[in-house]
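The full complex has more chains than appear here; those shown keep their coordinates.
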Amino acid sequence: MHTELRAAIVGSTGYGGVELIRLLAAHPRVAVTSVISSSSSGEPIAKGYPHLTEIRTDLLDGVDPGEMRAKADVVFLATPAGVASKLVPALLDEGLKVVDLSGDLRLKSGELYETWYGKPPAEARYLEQAVYGMCELYGEQVRGRELISNPGCYPTATLLGLAPAVAEGWIDPDTIIIDAKSGVSGAGRGANLSTHYAETNENFKAYKVNKHQHIPEIEQTLSQLAGRPIVTTFTTHLVPMTRGIMSTMYARLTEPRAEQELIELYRRYYEGRRFVRIREAGQWPATKEVWGSNYCDIGFAADARTGRLTIVSVIDNLVKGAAGQAVQNLNLAMGWDETLGLDFVPAYP
Amino acid sequence: MHTELRAAIVGSTGYGGVELIRLLAAHPRVAVTSVISSSSSGEPIAKGYPHLTEIRTDLLDGVDPGEMRAKADVVFLATPAGVASKLVPALLDEGLKVVDLSGDLRLKSGELYETWYGKPPAEARYLEQAVYGMCELYGEQVRGRELISNPGCYPTATLLGLAPAVAEGWIDPDTIIIDAKSGVSGAGRGANLSTHYAETNENFKAYKVNKHQHIPEIEQTLSQLAGRPIVTTFTTHLVPMTRGIMSTMYARLTEPRAEQELIELYRRYYEGRRFVRIREAGQWPATKEVWGSNYCDIGFAADARTGRLTIVSVIDNLVKGAAGQAVQNLNLAMGWDETLGLDFVPAYP
């Protein structure tokens, strides 16, 4: 197989960008031809990331849509909130395909974006044009698209865990409570007290309770699946580890269900989707079991005593929660097998 | 102040026992005169715990109630489930005061014990005689008692977090969901795959979902506070850290409340109790902030969007969740200030 597509990565010096470099290096049909960083333009990428020594010898490019067009067919935006909304119009005008890993194009309502992100939203027509690339739910809609909004890390773990039960009406969506936990890489590479090793190691913290910007993103899809507006309770915690997200989710079952029924429902719902793995009854997924991979593993407990369902869902936040799903979206957009370049075994232990 | 009480510790080679040694070394009125281990009897304690080198030079004693009587006035049982139920009668017959850190005497119903622990329960009269030493809830009842059942680690974090809101009827107890997380020391010192460093580090796991033996202990007290039988949903997770428990708790508010009202309710409820600290609105407690100490720190978010209350409560599982509360219980039983020997600053970072 020869390279068919040239890719540029904007935000190459963040964790999402560098993970894209790792994944695309193993992709049989894509070559990364430009790594771009507004802050370190002109420097060798291996200076800030010595693990790339002798693997990538690029100097970092600056942000210039025309130049990107000369070097690339697709652009991945691994940029902070507020950047993509400004860059996207020019990139699309240049005829570039865009996969945006930020939150800028995920919410269909610009108003909601402004409320939760505290920044001006992208123009409405781009919000409309962007397809929300939660691959296992909306993969069909991604095919052939030019502008893809890659989902957030928490929404990915959470929505994959809830979708079948909500869509089938097996749980009452008004009772959903989401208790989410993330490794520290989710906070990005910026140095501050909350990512300081000595403050984070041997520590477990809650943060942004009821205030995380991923809440409207989760509710937007839950509402769509339920067919009516849904609000949820969502808590985020910081785990002393680098990678991994677990969502533990609770809801009232609309009628009693055996765990085996749920397992079968989920396997049916995700049939043919290689990256969702439903666990056997009583076997709980752990974050390390998907480390470095694009898998989302899901387990259940249906509790007859309380009438509640507990769902546990895990992903690697930098892969399925960011760079991996972005590559999967590109595969889907191109009409390729969605596993291309992602078909590897998690590193364990 | 001179030593007034001699203490023996059964199970001195477990994490609970060795933490008792650390805490009682700083207690102004208690001296540990016998450290007891059925498995390592005859060996110097510093052999298995080199951090005690030149601090404690004892040889470990075997388990013998008569010998304990000769050496001690109070016995702490830091033993696995099923041991205390057999030892307690002889110890009480010898006139010894007993603080049991195991689960053997916590449930008033022997039947429930058998269901959740899978072992025969203690005789009913001992279950009845034992006072459940959740100090901030039942401290008055502990005074002068001979047989104290020290609460479990998860129930301590959970019940201190829920009690005021349940007792005052501010939340609907039927809607309570408890998402709990613990450091690895909670699993004890036994070596097995689930405590292996390489399996636990950089990993976050759920375990015993809906099946943890602390569930009936939590429900027993919640039911008492609510005045009717309560069942709850309770999930436990393993965090890659050594010490610390966080309980994140959810429930429907019976009527809208501002966070400040909750803070005031809790401060009132725990007035004069030095080891419960209620945080300011928006400041979430983290486990490291109570590390090595007997504190339980609690924070709140009342969510107008969903009508739900989120409570976050943290303890050090080996201190407030085990050895520290055991010392606090002894203090209360003796009529001393409950902070004696426990009045120190958490180690940070």
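Order of writing sets the labels: A and B. Residues in every chain begin at 1.
FYI, a contact is a pair of C-beta atoms (placed from the backbone, for glycine too) under 8 Å apart; a residue touches a chain by one contact, two chains touch by 3 or more.
Keep in mind that what you see is a predicted model, and the values were worked out from it rather than measured.
Because all chains derive from one sequence, the complete complex can be expressed as a copy number, which is 4 in this file against the 2 shown.
In the analysis below, only the chains that are shown with their structure count from here on.
The geometric centre of subunit A is 39 Å away from that of subunit B, both derived from CA atoms. Those residues of subunit A that touch subunit B in the shared complex are 177, 179, 181, 183, 198-199, 201-207, 209-210, 231-233, 235, 237, 239-244, 246, 248, 250, 284-288, 291, 299, 301, 303, 305-306, 308, 310, 312, 314, 349.
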